[in-house]
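The complex appears here minus one protein chain, its other protein chains still in place.
And then chain A:
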């Protein structure tokens, strides 16, 4: 299951799931473009982890709500490495505003990053993948593309949109040898987050609360633990590899069966 030498772009790779994905791809020999937007501290930390084992990574910056910035970022990564083979769309905004507190501006902002941003990052890498008649696009969605959050209506609307974006693009991009798949992680322990607004899916504090209210953790997570970025990264590596060549338009729930409870 080799991805050695492949060129990957991972958005939102300075924290949490994106960081775990970038590090694991690099550990398996991929050349990784680590994307961040606001603060490069996280991206530097990701790169540092990769440097430690002698992996190959660069850092790229862009506001993924802006098409020109996306194009600049993708060109930058592709110029340095010679194309893009794997896109992991992961950069997303979660504001956690209550149902009536969301407004037009927060709707636009979240859609702009989470849905439009995913689509335009895909659009930007297509020419490079088309040139090689091969490519892997992996969209990080959430269990909340199907099951509501009960804490952020617009977040799950963006994920519902991503679900169809993945299904549509699978049939459209198949002619270019590009596969598009969606991962739907459940609760993932991403440690402490630095950015104020981009709250992780579940914080350590939430986990404490969960434990208190839900009793034993198996009452919420049958395997007895929440997910880790590495769990997600391993699935990304499989989808990114040649072994997954017949898989496209799939959505894989990765939640330790917690949604089945």
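The rule is simple: a contact is a pair of C-beta atoms (placed from the backbone, for glycine too) under 8 Å apart; a residue touches a chain by one contact, two chains touch by 3 or more; residues count from 1.
By our rule, contacts and distances are computed from a predicted model.
J.: Given the choices "Aspartyl/glutamyl-tRNA(Asn/Gln) amidotransferase subunit B", "STAS domain-containing protein", "3-oxoacyl-[acyl-carrier protein] reductase" or "ABC transporter permease", state the protein name listed in UniProt for the chain not shown.
T.: So, among "Aspartyl/glutamyl-tRNA(Asn/Gln) amidotransferase subunit B", "STAS domain-containing protein", "3-oxoacyl-[acyl-carrier protein] reductase" or "ABC transporter permease", the name matching the hidden chain's UniProt entry is "3-oxoacyl-[acyl-carrier protein] reductase".
J.: Tell me which of A:10, A:93 or A:115 is the one touching the absent chain.
T.: A:115
J.: Considering the whole complex, which of A:58, A:153, A:217 or A:230 touches the chain not shown?
T.: Missing-chain contact among the listed residues: A:153.
J.: Contacts of chain A with the missing chain: which residues?
T.: The list for chain A reads 67, 99-100, 102-104, 107-108, 111, 115-116, 119-120, 122-123, 126, 144-145, 147-150, 153-154, 156-165, 167-173, 249.
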